[in-house]
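Shown here: the complex without one of its protein chains, the others still in place.
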Amino acid sequence: MAIASENNVQPDVMAKAIKEAVFAGVVAFCMFLLFVGIETYQDINNQLVWRTRWGLLAVFVAVAVVGRFVTVAFIKPHLDKRKLAKAKTGVLDISEEKSFFHKHFLKIALVFLLCYPFLAMMIFGRQGSLKYVDNFGIQILIYVMLAWGLNIVVGLAGLLDLGYVAFYAVGAYSYALLSSYFGFSFWLLLPMAGILAALWGVILGFPVLRLRGDYLAIVTLAFGEIIRLVLINWTDVTRGTFGISGIAKASFFGIWSFDVGAANNFNKAWGLPSSSVYYKMFLFYIILALCMLTAYVTIRLRRMPIGRAWEALREDEIACRSLGINTVATKLTAFATGAMFGGFAGSFFAARQGFVSPESFVFLESAVILAIVVLGGMGSLTGIAIAAVVMVGGTELLREMEFLKHVFGPDFTPELYRMLLFGLAMIIVMLFKPRGFVGTREPTAFLKERKAVSGSFTKEGHG
Amino acid sequence: MATGTTTMAKDTILKVEHLSMKFGGLMAINDFSFEAKRGEITALIGPNGAGKTTVFNCITGFYKPTMGMLTLNRSNGKEFLLERLRDFEINKVAGVSRTFQNIRLFSGLTVLENLLVAQHNVLMKASGFTILGLLGLPTYKNAAKAAIEKAEYWLEKADLTDRADDPAGDLSYGAQRRLEIARAMCTGPELLCLDEPAAGLNPKESLTLNALLRGIRDEGTSLLLIEHDMSVVMEISDHVVVLEYGQKISDGTPDHVKNDPKVIAAYLGVEDDEVEEIEEKLDKGIIEEGTV
Partner (left out) sequence: MEYFIQQLANGLTLGSIYGLVAIGYTMVYGIIGMINFAHGDIFMLGGFAALIVFLILTTFFAGIPVALALLVMLIVAMLMTGLWNWTIERIAYRPLRGSFRLAPLITAIGMSIVLSNFIQVTQGPRNKPIPPLVTEVYHIGNITISLKQILIVVITSILLFAFWYIVNKTPLGRAQRATEQDRKMAALLGVDVDKTISITFIMGAALAAVAGSMYLMYYGVASFNDGFIPGVKAFTAAVLGGIGSLPGAVLGGLLIGLIESLWSAYFSIAYKDVATFAILAIVLIFKPTGILGRPEVEKV
């Protein structure tokens, strides 16, 4: 009977698919007619003129038609069938036995990270590895750290913070200003930047933590923008949009310097050829250590009353109050702790770049960090790290796609599509995994066995 | 916080005096006074919309009363004016804990974690406000162990030991009710306020609940409960207060209240003159007490 009904359904599905595909084509044609079909550009007189691009428009429409047809005719029935089969056999995904790789994932990842700079150097040579250590390694780890910091606020305490980048900026400018004006060293300023950022977290957090949900979100966004605008406009101190350059490098714990001219230059002291790769490797290990610190503190805090109170706050604020938990203080600690890690990351960022400007602290950064937290699965450190690797590493990879020039012609600049693809990836991941890569929650205490809590039970907070 | 000594009888745990609560133009509670005795189960009953939950919310700090005084008398002799405390202090300082009509559990946390969150303030102190705990000092480790033991005790009492590691949201309705009570008890309250604990329970679950509540009372915690289910109220309460349209209409032992014509009228919805009629009939012995 199942076969018979399938045969009956088939022509219907095809007819439906064709109808939907045509509809999608018409919609796509109308949508892209102006924006793709017509190109505006300035001629030599600087006058705005236009020309048509029917070929490109046709490509867009064709993609929409074919995409819709394939989705309706093949992908959707296939997914439905799989779901049905699963329901019939009663096999659930969760009962799968974990593989060796799965079980020891964290250890393997850590070992890999520790060896990573040396592996890169072995494979790509000294200069060749620069890119891999810096653009991939350090860049991704900065985002991992920021996302783990924001995770405390959003993932654990359930407070929607859209201005997290403000604390990153506070950390970066603290280091930049205090090091250029007073000549303090990186190792002194790193904790100071964290403390200053936490302080700002408390100052900004205190008046607004009474607000709930989206009101909190917009006010945090506003604070993020205020800090950026002040950095732009307070030119006497911050040099405005020019930014602060020539920021001192981090030293090897004060023993060796990485400045080329310095007497105690690290490379000279160790008899290494002069190359910036060693400094980058050093930075890689610093940010790795900072990430580990963030992870360690987060894991420890979750098992402490304060961490549990954060999660309880995310689940039900009213119940928290009835249990004698000071919700304002609890929210404030979450805000300050998150801000502190943002400050650490910021001061590291300033030391690594040697240059800070308000450009680096736009809302988009906050959005990207928040996206990484949500895409990873709120509260899950592993998930967030995976999301950071996929999203940041993926878009960095685009810069490397030189071969695409051979496909699309020499004018093709893959970088232009970086953010476009980033946005698309955000949408697609959310559509397929609304709970993020890791949707389950690890309990912080157990009596008999540690069972992961399914994402369908956890709430996302409303404060 | 602690106020001067008033002449409150030692055995009174909660004294509500002239409580009034206004929402806009509506007088939800109007000059309501009653006392709850230590070591007793006091029930607050009344028809729908009588203002029972409002009274509860005033006592537990979710509403600030428009007028009135709510005095809580702790066993160590300290007195607190509940309307002057901040919301979370009512539990933390005054030792009043509560449950909710629509159960409010931390559904994404496990049953055990729910009970640990309830011991927040004790653990917070033991962890030196997190700092000592982060360093892994033994004081916190011992406190954490004691907290788990306390949780285990209440899990046992609430018959939830088997479900300790499951998410709270996964429990059945009756088990969620019991967990909420266990969680409230983990804060170590002197007065436990229950908002319709038997709502939605089947008769068997209702019986288990009665046993649990009696057990709690016998261990020395006073209870104040709102209840619709008359069988529960009559079965377990020592003292019943009846509220209608924000005013007290009866106060006394279950037997007294059961036969109070005003209560009967309030529940059956008869006119005022009919109340007098019933009273007359009762006096004349035409109807037996307790049959209405």
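Lettered A and B in written order, each chain numbered from 1.
In this text, a residue touches a chain if its C-beta (ideal position, glycine included) is under 8 Å from a C-beta of that chain, and two chains touch if they have at least 3 such contacts.
The model shown is predicted, which means the values in this text are computed figures rather than measured ones.
J.: Tell me which residue among A:374, A:438 or A:453 touches the hidden chain in the full complex.
T.: Counting the whole complex, the residue in contact with the absent chain is A:374.
J.: Out of A:15, A:34 or A:292, which residue would touch the omitted chain in the full complex?
T.: For the chain that is not drawn, the touching residue is A:34.
J.: With respect to the chain omitted from the figure, which of A:148, A:223, A:256 or A:457 is a touching residue?
T.: Of these options, the touching residue for the absent chain is A:223.
J.: From the list A:184, A:285, A:422 or A:437, pick the residue that touches the absent chain.
T.: A:422
J.: Tell me, which residues in chain A touch the chain that this view leaves out?
T.: Residue positions of chain A that touch the missing chain: 27, 30-31, 34-36, 38-42, 46, 48-50, 154, 160, 207-208, 210-212, 214-215, 217-219, 221-223, 225-226, 229-230, 232-233, 318, 363-364, 367, 370-371, 374-375, 378, 416-417, 419-420, 422-427, 430-431, 434-435, 460, 462.
In this text, only the chains that are shown with their structure count from here on.
J.: As a quick test, compute the distance in whole Å between the mean CA positions of chain A and chain B.
T.: Centre separation, chain A to chain B: 46 Å.
J.: With touch defined as at the start, can you tell me which chain B residues reach chain A in the complex?
T.: Where chain B meets chain A, its residues are 60-62, 87-92, 97-98, 100, 104-110, 112-113, 116-121, 123-124, 127, 129-130, 133-134, 140, 148, 152, 155, 161, 164-170, 183-184, 187.
J.: Looking at the complex, which residues from chain A come into contact with chain B?
T.: Residues 297, 300-301, 304-306, 308-309, 311-312, 314-316, 318-327, 333, 441, 443-451, 453-454, 456-459 of chain A touch chain B in their complex.
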